[in-house]
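Here the complex is missing one protein chain, while the rest keep their positions.
Chain IDs A and B follow the sequence of writing; residue 1 opens each chain.
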Amino acid sequence: MNETPLWASESFWKKMAIWVTAGSFLILVVLTMDSLSKTNAGSKRVPAYTVINKKIDYQYDKTLHKSMPIIGENEFLFGKEYTEEEARQWVDLGKKTTQAKNCMNCHTLLGNGAYYAPDLTKAWLDKGWISRDMREDMMVKFLMDPESNARTYGSNRKMPNLDITEQEAKGIIAFLKWMSSIDTNGFPYNFKTIEAEE
Amino acid sequence: MNTTGSNGVMQNAAAVYEKSRASFNNFKAWVQLDSTHLSDGRQLAVKYFTVAVILFFAQILFGLLAATQFIFPGFLYEILDFNVNRMIHINAMIVWMLFGFIGSVYWFLEDESGAEIVGLKLGNIAFWVFTGAVTLVVLVYLLVQIGPGKDSSLWFINEGREYIEAPRWADIGIVVVILIFFYNVVATFSKGKWSGIAGVLTLDLVALAGLYLAGMFYMTNITHEQYWWWWVIHLWVEATWEVLVGVIMAWSLMKLLGVRRKIVQTWLYIEVALMFGSGILGLGHHYFWIGTPEYWLTVGGFFSALEPIPLVAMVVHAVYDAGTHAFKNGNHPALAWIIAQAFGNFFGAGIWGFMHTLPQINIFTHGTQWSASHGHLAFFGAYATINIAFFYLAIQQWRGNVWMGGGSQNAWRWKWALGLLNGGVLGMTIALLIAGYEQSFIERAVEGSTWGGYFTAQNHPSFQHAMGWRLFFGCMTLTGFILLVWDLLTIGKGETRKAPAIIEN
Partner (left out) sequence: MIEPVALEDFFITFFSSALIILAGASYALLFAWSKVNPNFRIKIAAYISYAILIISVAELTQAAQFQGYWLIISFVMAIGYFFAPIGIWHLCVKTHADQDLIKIKEDI
């Protein structure tokens, strides 16, 4: 057994490595272009930022076997209808603020981040805000002064004060509302929204 | 300010400076390390290793602070909040591992290329720039922490994106430093000789640096943002870093065990094919729930089911080599840590990864302590271990290639450090596994991931106990680390026997 067959030779595996890598990468690039175009803000999966003017819900769809965001009739945020550009600015301010305040190193967003505080994917729809009428107000107050408005559910874990201004708080809320409308393939599972009947 | 006052300050400063210089000299006299044993390139490598060890300490320290806050939420509240501690914990990890990898490459660059490092001076400048920048970034993390919701915060404080939090200016700095490193690698191989190892290394570094660029942009659309963010994180740790370790391993196998170059390189190519073949599209396991199309469930599920295969192949090959090579090895700690790498990678990435990678179960484990369990074992098992092995290789040469095989003095130290570090991380992993299991059960499945459900799971006794055990095993990890540093500083001191030379044939 003194010669190396082709399939065990260095040159064969060198070529294999190159072709497999190039092939996989090419497929990834094609899938990336497809995915990005299907998830532009304003696509079916990722709604336009003006979705903050609408009522949003998240319900189990029997035929699809998963929960889906439901976008309903008008439900203005802070009592005002925003244009395309205004809505984008609000969401952008909110998104930027979540990064500048380092939210992701306590919370998860779309399930990614840290595990010290609740997931924010559907935070806008959470029952914790008690009712739709109280929600916006409660959220602004909480974000601006989490210490005094803490609801720790008996855990003693409180969000720190992050010097969030009122403008930034509103931006965050717009961002959270928009994020809750993204089609996340049914994650989180079995989530009962603030809209659901008891 | 009056003159006497500033004089006093000056005198004080001078006294402090004198004192620290004296203790530094004492320390140097005590460790008895003689840098003339090392080539210039290797002297640069050990600088990188030194900073890596310091950052490893920072990682463990801030991990312990964060772990304590799980149990006592009031601890350092609004002074060093959980997000600050955690950010430093994971950032220090990424950076110390990068320092370790750069050091390892500088370590073997001259040996592999047969030429002296071309841009040694440039490499040294880059090292100091990199180290200075990291210090500055950490100081800003600690002292400034957060900023207003403006671009300037992302440019100068932090970008708020897990693992790659470094502010934008530092991102650009990192790219420049990596380019200098890359230049040194390519120019040195060009001056000396190229090899299969050199080729894979070069292409891998291109990919590694290129991927970093994908994580440097701000986007309003969170789906797009997380899409690119995973390009960096996943394609780093499950593709380019794995291959980089493959390169480092290939060289070590030649030098430590005397395996022939042709075999080592063939296996390197096999690993690249298997690793990239499964890992690149395995990226899909992060695209299940971030808004991306449904086909990712299939792509991610299928390819990440293949990801353990290269790890199995590596274990089999390692056993084959061990069985057929009646080797004699003069560096037991390094070899032990390399074996720990093979197992750690297999368990942390292969088994722990596969257990939660299928979307049918990931919908429940996603974003729970389950991920943390896997993350700890995988990062430690795959990357901390190989770096520690290189620290031992380096210290052996630094002492003048002394014997570090069987019958060494104080061998208990490296053995206990090995046991405590691995046992500590494994203990934390199991504790987090229990916490993650409970969390995916109660929070995700039963309560549907509401805020109330989250806290129900956090308050559950099994979760709280798990957090206690995690802290306990974290302290064990710290003990192991302290022992490791002590051992690295003293091993081989006073050893007069030389290590046997291993000849590649």
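Convention: contacts are C-beta pairs under 8 Å (C-beta built on N, C-alpha and C of every residue); 3 or more make two chains touch, one makes a residue touch a chain.
Everything numeric here is computed off the predicted structure, so don't read it as measured data.
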**Report entry** Residue among A:A8, A:L26 or A:A196 that touches the chain left out of view
**Finding:** A:A8
**Report entry** Sole contact to the chain not displayed, among B:F82, B:F346, B:F390 or B:F481
**Finding:** B:F346
Report task. Decide which residue listed in B:G246, B:P359 or B:G424 touches the omitted chain of the complex. Result -> B:P359
Report task. Using the touch rule from the top, list residues of chain B that touch the missing partner. Result -> 257-260, 262-263, 266-267, 270, 294, 297-298, 301-302, 305, 308-309, 312-313, 315-317, 319-320, 323-328, 346, 350-351, 354-356, 358-361, 363-364, 437, 440-441, 445-446, 498, 500-503, 505
Query raised in the report: Since one chain has been left out of the picture, which residues of chain A touch it in the full complex?
Result: 1-5, 7-8, 64-65, 186, 189
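Everything below uses one rule, namely that only the chains that are shown with their structure count from here on.
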Requested in this report: Just give me the whole-number Å value for how far the CA centre of chain A lies from that of chain B.
Outcome: 29
Report task. Sort out for me which residues of chain B touch chain A in the complex. Result -> 66, 69-70, 73-74, 77-78, 81-84, 86-87, 145-151, 153-154, 157-162, 165, 196, 200, 218, 220-224, 226-227, 229, 262, 265-266, 269-270, 272-273, 276-277, 280-281, 283, 286-297, 299, 359, 363-364, 366-369, 371-372, 439, 444-452, 454-456, 458-459
Report task. Within their complex, state which residues of chain A touch chain B. Result -> 8-10, 13-14, 16-17, 20-21, 24-25, 27-28, 31-32, 34-36, 38-41, 45-46, 49, 88, 91-106, 108-119, 121-123, 126-128, 151-158, 160-163, 165, 168, 171, 179, 182-192
